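My questions all concern the structure below.
Here the complex is missing a single protein chain, while all its other protein chains stay put.
Chains: A and B, in written order; residue numbering restarts at 1 for each.
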Amino acid sequence: MKISFPYMGTSHIVAGYLLENLGHEVIHPPVPSKKTLSLGVQHAPEFACLPFKIVLGTYLEVVEMGAEVLITSGGCGPCRAGYYGEMHKRILHDLGYPVEMIVIEPPLVEPFDFFKKLHRLVKPKGYINLVRVLRVAWAKMQALDDLEKTLHKLRPLVFAKKQLNRIYDEGLEAIRRADSVKEVAVARKDALEAMHSLPADHHYKPLRIGLIGEIYVVLEPFANFDIERILGEMGAYVHRSIFLTNWIRDNVLAHGEKDIRAAAVPFLNEMVGGHGQNSVGEVVRYAAKNFDGVIQLAPFTCIPEIVAKSIMPAASKARGIPVMTLYLDEQTGQGGIETRLEAFLDLLRQKRRKQEAS
Amino acid sequence: MRVGIPRTLSFFTLYPLWKPFFEGLGVDVVVSPESNKALLDEGVRETVNDACVPIKLFHGHVAALKNKVDILFMPRLVSLDGKHTLCPKFLGLPDMVRCSISGLPEIIDFRLDLKKGKLELYRFLYRVGQRFTASRAKIIRAIWLARHNFSRYRKLLLQGLTPQEAFNCLDTGYEPQPEKNMSSIRLAVLGYPYSLYDNYISVGLLEKLKSYGVNVVTPEMVPERELKRMSKNLPKNLFWYYSNRVVWSCMYFLQKQNVDGVIHVTAFGCGPDAMTNKLVELETKYNPRKIPFLTVTIDEHTGEVGVATRVEAFVDLIRRKKGMV
Partner (left out) sequence: MRGYLGIDVGSVSTNLVVIDDDCNVLIDVYLRTRGQPIQVVQEGMRQVEEAIKGKNIEICGVGTTGSARILTGVIVGADTVKNEITAHAVAASHMVPDVQTVLEIGGQDSKIILLRDGIVVDFAMNTVCAAGTGSFLDHQAARLNIPIEQFGELALESKSPVRIAGRCSVFAESDMVHKQQMGHPVQDIIAGLCDALVRNYLNNVGKGKEILPPVVFQGGVAANVGIRAAFERALGLEVFVPEYFHVMGAIGAALLAKSAIRGKGRTQFRGFAVSDMEYKATSFECNGCPNLCEIVNISVNGEVLARWGGRCGKWETLQKTG
């Protein structure tokens, strides 16, 4: 059976490696493009969110490429994303694609179902192989996150910003090719060294921006117009609240993130699904860490982020940190996003100058 | 002491529980006026843009009550059936309202989460009761009154009364016989109670259909055990209380009641309905009888004319299909 999966940020490198080395034929999903989005928009309900539409577009692309089985994550609500696997399956069947959908539910909620599905995927090459493959995959994931964190840190400081992007992209490719924990370590070290070797102004104090919001639009550059790059090239340091490794640690292996949610309690005293409560908590945390500002990314019609957004002004005011919400959907234009980001950075610079003067 | 209850969202489901309860505690219950333009405008002004109309309307109802009562009652409804939660906007509602509207009186926003067990409802009511009286006996009596009234209400709904008719019946004892037009067509009108039964926001849809001589059935008329049976049809159910009831009752009406058509009333920007609407659409499409299906989207700008045109055309289409014209 030919297997494929959704595309989100750098996760495809790990997912592709895992499935291939468990002994499956993998159809690698293409980088989401305008074509992906328009395919998704055409067949998705109008008020489904942007991640739903992009992922549906990706599915339509991979089934055309021959995928027979799609693997995705499930969830138990109340965010809609937990139902997307089921919904996507129905839409694909309705369009006449007889794909099979394997929806992996969170192991802590449905342990039996999880291991049943896991067993099916692991069977071809056995469990000893699984241990090896998982170790490499985890190493890859950590290396990818390290590269990305370094990229965020160096971008505002390095003079040749485009060259930095290139080295980073090459680093991703090297990590993708690596086939053992050792090779991953070498690829990681080479890429980090190359990034650090670029001439940079280490005395420059960039604006520090926290990036929060719904996981897909935060992690997938196509969905957010590569906002980290835009901000970095404008000279700001972006701290992203979500990385794959910490997300998996907190949501799949254990119920984590309690401190973030506790920080949100004065403003939002309930889990509202998705990253809604986290978003509010992160604002409080960024304010405590003296960040200059926070940008919230939300898919248009995203329920948890709408709840968060309506609470944001109160949290922003109480903690004295500017927050800007950007809604993303298929209508959003790059120009409008860039204008808002530029103006937001101007606002933060003026604020910092005023604070320094007083 | 006056307690204010907004006349929207869970009002059409739970008001007959709250009202006798508070009255039993010796507290006056003040309900916001029926939805109207001014109230909606106020809500639209206060609420975050991207919220759906029902949430905006709720803010309007709260604003209308805030100067008339000592306490606002808007419990944080997390789960009403012990299995599924309500829409995330319900979960965050008390916080949203606090951050959006200024000058609010005291708010009672205890969590009601029946996932904690069936007795949680009584514990919840007891907690609320303690805010008003120290007398244990008084609270228990109020709970008993509430329970009694509430189960009568549920029975009336199953008989086909609308919530408003049932409220009147509970107050006055007068029980109108739902008129049945045997020769006519039967339509399932699906949607959330706060959209279906709020005449302003639904632009009088139910009345209009009845005036066309259509027999209307709604999710509130389906017995619990039937809903439960239907819930087994889906490999994975939705996460939200009201949405599940829409999907399950849709399957019930299609399988057991031979409805001639399905209308789904959904609010502009409703998150769960992006899923619900598609599920309902596919249910009707893959029904062997190919049931006609219409989506009516309502929002703060909905014109009565636009909805009437669509609904009228839909009814005509079904009449034609049945060879009635």
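The rule we apply is simple: a contact is a pair of C-beta atoms (placed from the backbone, for glycine too) under 8 Å apart; a residue touches a chain by one contact, two chains touch by 3 or more.
Everything numeric here is computed off the predicted structure, so don't read it as measured data.
J.: Would you mind spotting which of A:110, A:145, A:226 or A:250 touches the chain that isn't drawn?
T.: With A:110, A:145, A:226 or A:250 as choices, the missing chain is touched by A:226.
J.: Among A:30, A:235 or A:266, which residue is in touch with the absent chain?
T.: Counting the whole complex, the residue in contact with the absent chain is A:30.
J.: Looking at B:45, B:83 or B:228, which residue reaches the missing chain?
T.: Of all options in B:45, B:83 or B:228, contact with the hidden chain holds for B:45.
J.: Tell me, which residues in chain B touch the chain that this view leaves out?
T.: Contacting residues on chain B, toward the hidden partner: 44-45, 48-49, 100, 299-301, 303, 305.
J.: Can you list, in ascending order, the chain A residues touching the missing chain?
T.: The missing chain touches chain A at positions 30-31, 33, 160-163, 165-166, 169, 226, 229, 313, 322, 327, 335-336, 338-340, 342-344, 346-347, 350-351, 354.
In the analysis below, only the chains that are shown with their structure count from here on.
J.: Would you mind pulling out the distance in Å between where the CA atoms of chain A average out and where those of chain B do?
T.: About 36 Å, centre to centre.
J.: Of all residues in chain A, which touch chain B in the complex?
T.: Residue positions touching the partner: 45-49, 52, 74, 76-80, 82-83, 86-87, 90-91, 94, 103, 267-274, 276, 300-304, 306-311, 313-314, 327.
J.: Using the touch definition up top, name the residues of chain B that touch chain A in the complex.
T.: 47-48, 50-51, 76, 78, 84-89, 91-92, 95-96, 98-100, 111, 235-236, 238-240, 269-275, 277-279, 282, 285
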